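Pasting in a structure now, in structure tokens, and then I'll have a few things to ask.
Every protein chain but one is kept in place in this view of the complex.
Note that the chains are named A and B in the order they appear, and that numbering of residues resets to 1 at the start of each chain.
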Amino acid sequence: MGVLHRVKNWLDERFGWHEIRAFIEHKTVPVHRYSYWYFLGGMTLFLFIIQVITGILLLLYYRPSTSEAYESVQYIMTQVPFGWLVRSIHSWSANLMIFTAVVHMFSVFFLKSYRKPRELTWLSGMLLLFIVLGFGFSGYLLPWNTLSFFATKVGTDIAGQMPVVGKWILVFLRGGEDVSGATLTRFFGFHVAVLPGIATTLIALHVLLVQRFGMSVPPSIEAEWEARPTERREIRFFPNFLLRELMAWYVALAILGGLAALKPWELGMKADAFAAAPPGIRPEWYFMFMFETLKFIPAKIAWFEGELLGILGFGAAFLAWTLVPFFDGGRRGRAQKLITGAGVFALAYIVVMTVYAYIAK
Amino acid sequence: MLRRADGPSGRNRNERRARWSTRNKLWVSLLASCAFLLAAPVVWGQTQGSNREGAAPNTCLDCHSQQGPPFGINADEFSSSVHAQKGLLCTSCHGGDSSSDDMTQAMGTAAGFKGHIDRAQIPALCGKCHSDAAYMRGFNPSVRTDQLSQYKTSVHGQRLAKGDTHVAVCTDCHTAHDIRPPNDPVSSVYPTNVAKTCARCHANADYMKEYKIPTNQYALYATSVHYDQLMVQGDVSAPTCSTCHGSHGAAPPGVASVENVCSTCHVVQQQTFDSGPHKGAFAAMNVAACIVCHTNHGIQKPTDTMMGTGKGAICVTCHSDGDPGYTAAAKMHADLVKLDDEIGRSDEILSRAEAAGVEVGEAQLTLKDAQDDLTKARVAIHSVRPDVVDQDVQAGLKVTQSTYQAGLAAMAESKYRRTGLAVSLIAIVFVLIALALLIRKMEAGRGA
Partner (left out) sequence: MSDQSAFAQDQPERRHALRIFLGTGVAASLASFLYPVLRYIIPPKTVEQTTGNVLAAHVGDLKPNTGKIFRFGNRPALLVLTADGKYHAISAVCTHLNCTVQYRSDLHAVWCACHNGMYTVDGANISGPPPRPLEEYDVILKGNDIYARRRENA
């Protein structure tokens, strides 16, 4: 025990652990009827860590070329011990992470945690959401099967519709005019190097900002506590909140394991660039509401291309959503009611459109 | 100079008239030249009739395209026909003078007008050009020129020579004025149109009354696998009437030649058949091979039930219980069914393993080899020798054995995974309970 103590002291003198320890020991988490939503941020981070670990494991066997990508994934699924487990956890956790990220965003929105001084936390979070969607889009191509090939083709086609920069973006994403081996190499680079680098930086910033300002309390709760101060409750982050979060993480692990073992991710057929697109090709569920919306828009509105208007419309909506902290004055007024209303509409729209896309066939 | 009184515009009438003349003369001449320039080609075009620009005049078509039946000719159809495309006119077959507007001159005997061609004369008329190799070489050096000589050997040609004008002549199949090359999908003799063309007579019971041959060939053919392959799958190499009966030399194949006809495509079936006892037996009975079991026009996709001794089997038409053929049939049927069942069993377990999430692509691929062996066995039965059939069946059974083992291994792997999942879930539940208790304990003092 003496040696361990001396090592700890030695490190502490150089790293200053005791300051971090003090901070963590003093950190508290407010407790109220909305506290459960606080778990979502940590859950998203946990799933991201799972992705990094399983992703690194997959990197040991995956080969990013058109003649080997599909075969290497097949190899992982059939020949490598527990390869099926690593790959299926990676695929399922990706979807779960996008889901928790979106729910986390909506909970922050409705609990109004984006208000001053937390605007940058919201901004970095929104950027992270786009990065996570980029992870999903780039990673989806890597097994190089029929579904992923054509989903990428459709997705980059839509990106190419943007005015002025569309063509350049399309060529940049695809590494050429068509989806090919160049696209695969490029997406692989994005997926394992570029996006992780940016994501890590943004996550560090995001988490640091959360520590700086502490957990936000929703305005309604804040008002209640101001009226009756004795009702204010907080628990310590360490160990009380952390233990609870650990429970949540273990539940997530159980769900991931169950999904991987009982509903493994399929391999599909190897992509054939010259074959016709299979009928009913569509993107993953997290893009479905946009895909379905574009199908509803008529081909031409006045003299504009319908699809272009749809893309621009979504772009404007996302921009407005990202800048919401600057529209919210912080005072309870019409602006706030409008913002909440817009949030309810956005959530309802996304849910309804996604469900509709799947049941309407 | 005498000047008239000024008008309202300050100019006198003489000046105005002069100005009107000069200025408007210019306009009138301009408009007139435009009108002339526009009208001239239209008027000139009308005088050309429906010929191509710069082509020779065809006064025959000019009149006959305006008439109804029986003298009417569809000008569009004729001009897109292969003869018109190559520059031949009505006069090439009918004689006459196609440059004259005068009916008596155009259709006069002086110009060699033949009028309506007699049915019996049609093959000779067409053959005048189409059997002249030197002449046809000028249009297409590789086109055949034996159609007339082939026709003379056909049932149609032989009956026509005896005076029967009901039989088909060239124009009945190729049409008279709308002839297209056989590789043109619109042509009446394009592979997908041949059967319909033949059926115009051969499916018409009234028309065929005097010949006392069946008229159900087309109806039967329309139910056949060959029809499906040709018309539905779009495979133009699939057989139609002319493939087996010939086109110009059309005649039903004789008993001895049916096998040769079928084996132009179905070579392996013929080779296996020849190696067996049926060949000699059928020849001795003067029974045509192939069609005894498969029929000729309404050929269906063969099934395993056709071979054997059960319901729907064909072997029992000749063979009865006790004779060696009957035993052989039963044995071969059992062999085929066994392999088919084993393939089904492997397929079932592999599908189950796949649904459970285990990758079985390799084994499913190998199973295709067994399916190939079953196909080979189904061809080998034409030898009607159980030992020959058994060779392919045994090869297939070896494959299904390995694929079934692979399926069992896959199910075992699935079970192993579920066990592993259960173990880790138990450990996780352990931890969850322990954490919950720990939290409860920690916060008991605070009345949390």
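To be clear about the criterion, contacts are C-beta pairs under 8 Å (C-beta built on N, C-alpha and C of every residue); 3 or more make two chains touch, one makes a residue touch a chain.
Bear in mind the structure is a predicted one, so any value in this text is a computation, not a measurement.
*Asks:* Which candidate, B:133, B:213, B:334 or B:423, sits in contact with the chain we can't see?
*Replies:* Among B:133, B:213, B:334 or B:423, only B:423 touches the chain that is not shown.
*Asks:* For the full complex, which residue in A:29, A:85 or A:324 touches the chain that was left out?
*Replies:* A:85
*Asks:* Need a quick check: the contact residues on chain A for the chain that isn't drawn.
*Replies:* 57, 60, 65, 67-68, 71-72, 74-75, 79-83, 85-86, 250, 253, 270
*Asks:* Touching the absent chain: which residues on chain B qualify?
*Replies:* Residues 235, 237-238, 264-268, 361, 365, 372, 375, 379, 420, 423-424, 426-428, 430-431, 433-435, 437-438, 441-446 of chain B touch the chain absent from view.
Methods note: only the chains that are shown with their structure count from here on.
*Asks:* What whole-number Å value describes the gap between the mean CA coordinates of chain A and chain B?
*Replies:* One centre to the other, that is 54 Å.
*Asks:* Touching residues of chain B toward chain A in the complex: what are they?
*Replies:* Going through chain B, the ones touching chain A are 357-359, 361-362, 417-418, 420-421, 424-425, 428-429, 431-432, 435-436, 438-439, 442-443, 448.
*Asks:* Which bits of chain A are touching chain B when the two form their complex?
*Replies:* Those residues of chain A that touch chain B are 74, 77-78, 84-85, 88, 235, 239-240, 243-244, 246-247, 250-251, 253-254, 257-258, 261-264, 267.
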